[in-house]
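Sharing a structure, written as structure tokens. Questions coming.
Excluded from the complex is one protein chain; the other protein chains are retained at their positions.
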Amino acid sequence: MESRVKDLSLAEKGREQLYWAERNMPVLLEIRRRFEREKPLAGQTVAACLHVTKETGVLVRTLAAGGARVVVIPSNPLSTQDEVAAALAQEGIHVYAWRGMSERDYYNAIGFALSFQPTVTLDDGADLTSTIHKLRHGIRDKTLDYVMETAGSVDAEKLVAGLRGGTEETTTGVLRLRALKSAGKLLYPIIAVNESYTKYLFDNRYGTGQSTWDGVLRATNLLIAGKNVVVAGYGWVGRGIAMRARGLGARRVIVVEVDPVRALEAVFDGFEVMPMDEAAKVGDIFITATGNIRAINLGHIFKMKDGAVLANAGHFNVEIDVAGLERVAVAKRQIRQYLEEYTLPNGRRVYLIGEGRLVNLVAAEGHPSEVMDLSFANQALAAEYVVKNKLAIDVYKLPDELDREVARLKLKTMGIEIEELTEEQRQYLTSWELGT
Amino acid sequence: MESRVKDLSLAEKGREQLYWAERNMPVLLEIRRRFEREKPLAGQTVAACLHVTKETGVLVRTLAAGGARVVVIPSNPLSTQDEVAAALAQEGIHVYAWRGMSERDYYNAIGFALSFQPTVTLDDGADLTSTIHKLRHGIRDKTLDYVMETAGSVDAEKLVAGLRGGTEETTTGVLRLRALKSAGKLLYPIIAVNESYTKYLFDNRYGTGQSTWDGVLRATNLLIAGKNVVVAGYGWVGRGIAMRARGLGARRVIVVEVDPVRALEAVFDGFEVMPMDEAAKVGDIFITATGNIRAINLGHIFKMKDGAVLANAGHFNVEIDVAGLERVAVAKRQIRQYLEEYTLPNGRRVYLIGEGRLVNLVAAEGHPSEVMDLSFANQALAAEYVVKNKLAIDVYKLPDELDREVARLKLKTMGIEIEELTEEQRQYLTSWELGT
Amino acid sequence: MESRVKDLSLAEKGREQLYWAERNMPVLLEIRRRFEREKPLAGQTVAACLHVTKETGVLVRTLAAGGARVVVIPSNPLSTQDEVAAALAQEGIHVYAWRGMSERDYYNAIGFALSFQPTVTLDDGADLTSTIHKLRHGIRDKTLDYVMETAGSVDAEKLVAGLRGGTEETTTGVLRLRALKSAGKLLYPIIAVNESYTKYLFDNRYGTGQSTWDGVLRATNLLIAGKNVVVAGYGWVGRGIAMRARGLGARRVIVVEVDPVRALEAVFDGFEVMPMDEAAKVGDIFITATGNIRAINLGHIFKMKDGAVLANAGHFNVEIDVAGLERVAVAKRQIRQYLEEYTLPNGRRVYLIGEGRLVNLVAAEGHPSEVMDLSFANQALAAEYVVKNKLAIDVYKLPDELDREVARLKLKTMGIEIEELTEEQRQYLTSWELGT
Partner (left out) sequence: MESRVKDLSLAEKGREQLYWAERNMPVLLEIRRRFEREKPLAGQTVAACLHVTKETGVLVRTLAAGGARVVVIPSNPLSTQDEVAAALAQEGIHVYAWRGMSERDYYNAIGFALSFQPTVTLDDGADLTSTIHKLRHGIRDKTLDYVMETAGSVDAEKLVAGLRGGTEETTTGVLRLRALKSAGKLLYPIIAVNESYTKYLFDNRYGTGQSTWDGVLRATNLLIAGKNVVVAGYGWVGRGIAMRARGLGARRVIVVEVDPVRALEAVFDGFEVMPMDEAAKVGDIFITATGNIRAINLGHIFKMKDGAVLANAGHFNVEIDVAGLERVAVAKRQIRQYLEEYTLPNGRRVYLIGEGRLVNLVAAEGHPSEVMDLSFANQALAAEYVVKNKLAIDVYKLPDELDREVARLKLKTMGIEIEELTEEQRQYLTSWELGT
């Protein structure tokens, strides 16, 4: 099967979107120009399990320009932009993606990717990578049954042997891969793209920071000025969300955090810190970004004010106890697109955005292209790096020099010049004898 | 010699200042209570080469409470608070410090410290540690001559043999020590206190961020709103200064930086980035925080507008080319305390704060006690750590657990409660099989 | 005729929207509860010529609860939400409104309203009020011909005699009414709702400030962090936009303003100020809010960088010279919904949002309900006020006490308590003899 998308006639619309994304992804375009000349991925099959957005499309075109055969599947059942999927399929990319996949469709997509015997995996949340590990370690469950429906006669041993390496985009995914590594079960080298400065310092903070609020506004049209906002988690995502909440005029910005150093940093950054049990009582809008399960549980929800709005900005839809909410609610109805009202037994109503899935991808358009330009420049360089270098099986950070190269390209494309060290200054930095 | 200070009759005034500092350093007080019980430093001689401020006084009292004999000398010739020095001397601490020391006095103080045969060194800028290294490696210069005037018959080999370890407070100092380590010349283990999160994330950013502006305001009484502020260096100090410049209403906040990743972060944080050659033309107030030499050189100064104000927030007074300025100025006069006007050959006047020395220590009172509480809690725990553990010769970061302990104590003393992980959440964080 | 709307079957969808709006308009609901008890509008016929949106629907229901017979017609041919019109019609309100009316339809609607012999008029732009004046003063034109097609046998003298008063929402409308007053031709008392603090201090600044950026994000999905934003006009709208640009992380926020006092305020608020000729060269995103014509003209557009984005937040689509742009562009194409690319003769491309029409209404959803709650609470109280008081013929500001009452209700519904003056304090404020 070549591709399976919603509707190929959407391709023209998708090409327009890709055009606009490319206008805002100059770093990736610069890399693409080099890839076209050097063909560093010639002979490789790259399986990209990513949110199928216009920005991913620009990355995919870059990988293809580098000589790779590219297979694209979604990393989330709800985040595919069908127009982009159509445009890529028409350009000869192997795509298996549409918005609103069932769980079965979703794992069928992974099977589809595996049927191509990829040599490089690009992952966002580690679902593709985990599946390969389950397959090889013989852990059979329902999801794997779905995978096998489309994978064809895949030989797990041969598949793993052929893998040059993979990349992982998210913190959540890297946590899972390090757990595998610790358990002695990791099967091939992985570049933790999220540990590149030009990725995690930028897309989590500035990208999610903005696009989360974009999603909240589109879903609710609420005024943020004067509201009490509760942010669960003060990692890079959480601090981006908190920073923009303040920038939009929120009255109280309350951070819920388990790590004392991060909690203290939140305090000194000018935010309130308290446990969710307390925050639940005062919040108007709650946003989770913990990478953990049930950051908002039923106990918290029962304490909330009538009218509270809940959204999740973390990778998986486990941070808010949606299942619990479904179970206890005495009534539920859709209010607006992506906004559902649950009436609790205590008579209060809470509003859940996008079923508790990634709010910026469900209710808005994900990260702006400009930050994905940085993240995907890292992805492209990481794919090239695992192909060019024979790495031992481990989880790696991309070399600092590549990281700085991405920053340098970005500044250059923005027309920004930076300071250069003088020779005297370079020497000074490495000396130890100079005194007061 | 027991102590040498400006005037012992200032002691009462010093005790008042220590009282106020202690009110705002609850973490250190908590550690002091434990030290009083456990006496972990019994039998040790601690030489503390630090800015002799009220906060340092609280640390010194804590070390003494832990059983140590403590010697205090300044880490900067201009930063000693004479009242505090008097109060400490009166309490039986060995102090050799006064405000406005000559270069000779300054190195005499180091000699004084060495005469006590310290077993632990606490350093801020690595002048004490460097001196020990010069002494042992036989590098003789003028400063060492001064040291020997007061050191007595110090046996360098025996001195080094007796050293359990040291600590270093600043980035600048750690750079020097890592250079020593690289050169294979480091003589004893050092804890880079600056690498503790609860130190570098807090005192550089929030402490220097605020106190630098406090210094600028005291020295100039200028209105920051509407001004163009140029910050050289976007490390933790620089970003604190830039953040507060914005918070005080600066019109343009321009960052000058050599590292592309940091420069890009400055851009996304909402600051302008350009080389100093360009920034020089538009700035009203210039503040250096690069840890490097001549971040502002004569070429830059000649491009500045009439009325430009220059200050340094970096550890050493090398960041602005003060010597060059002295050389070329056609006139110089003092305008206010800590503010000197230089008339350039081009007729323009620039204003230098505190001779280009650390603006927050010279023109204000250094870091507020609350941040020094964190930094010095790390110093106290580091001193205990090097005594309790036999470390190999290297530069270390304090263990994360101690770091978190400092944050936990701080939050507790502020009356702030944080979230706790549930057992389910703890497990989730270590699992890898959960999927989308 | 009872009502004329697009499609009555949209009513259910409209009720959902009204439900969500009511959740966020608690002040109006509180007033409605009182109106239900007191029926202050019993016997009155209110003709409301407003944008037919979900928020207007909540106002209309409030007036009806107060005992009025309500007739709803649009104040703009393009702004009607057909679902809301349907829902209101089904509830027994007399509605004559659909999206995309012709000029004839639009004035037919006014005639429809007049056929009910209104005793109170609510207006937004003064089209209804002007028509009544033309009718009475015998000024016949094409629009009046349209009006007469649906007005039935209206007796102008009797109509005017029956009018208790009217309200006007916009500055533009108030200007027209004051001109009538000056000419001695005003026929009945009018409350200028826009002069209430709880209207103009809030909806222009916080409402447009947020919704303008909501519109820009929906139209472009650009990252604001790191961008240079140019805001033309520093009135309440402009300062809201500039404030939020900073809050979203813009690198440079440049204000273009003709009034020196406002310009100076922008400078002290931490923004750059320069003429558009200079700003044109450095801006990435341009937003106009001047209330004036050609704030961005062709000369400015030719100076812009490739990729510049243009949007208008002012009432009329005259602030950007769209006609000029259409004339000189060598190519034009739609990139996304509400975003068009123009290629200039110099090869650069600029991007225009929503044809230069009000960006927050075209590309987003206009003001959030929370700010309309304040504006329309003023409308409801103004309608009650003209009925309860026999006012002389003039243009009035709502009494301060009612203004404060709106603020008081808003705070109460947000659960916020404020300070009360003590008797001693009340006296102090009116005394003049107390000295230093």
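A, B and C are the chain letters, set down in written order, and residue numbers restart from 1 in every chain.
In this section, a contact is a pair of C-beta atoms (placed from the backbone, for glycine too) under 8 Å apart; a residue touches a chain by one contact, two chains touch by 3 or more.
If you're wondering where the values come from, they're calculated on a predicted model, not measured in any experiment.
Enquirer: May I ask which residue of A:Ile191, A:Ala250 or A:Ala407 touches the chain that does not appear here?
Expert: A:Ala250
Enquirer: If you put the missing chain back, which residues of subunit C would it touch?
Expert: Touching the chain left out of view, subunit C contributes residues 75-76, 125, 127, 175-176, 179, 197-198, 201-202, 205-206, 232, 256-261, 263-265, 267-268, 273-276, 278, 291-295, 316, 318, 403-404, 407-408, 410-411, 414, 416-422, 424-425, 428-436.
Enquirer: Please output the residues of subunit B touching the missing chain, sorted low to high.
Expert: 16-17, 19-20, 23-24, 206-207, 209-210, 214, 217-218, 220-226, 243-244, 246-249, 307, 334-336, 339, 364-365, 367-371, 414
Enquirer: Using the touch rule from the top, list residues of subunit A that touch the missing partner.
Expert: Residues in contact with the chain left out: 225-226, 246, 249-252, 267-272.
By our rule, only the chains that are shown with their structure count from here on.
Enquirer: So the centre of each chain is just the mean of its C-alpha atoms; given that, what is the distance between subunit A and subunit B in Å?
Expert: 39
Enquirer: Between subunit B and subunit C, tell me the centre distance in angstrom, where each centre is the average of that chain's C-alpha atoms.
Expert: That gives a centre separation of 55 Å.
Enquirer: Enumerate the residues of subunit A that touch no fewer than two other chains.
Expert: Touching at least two other chains: 206, 414.
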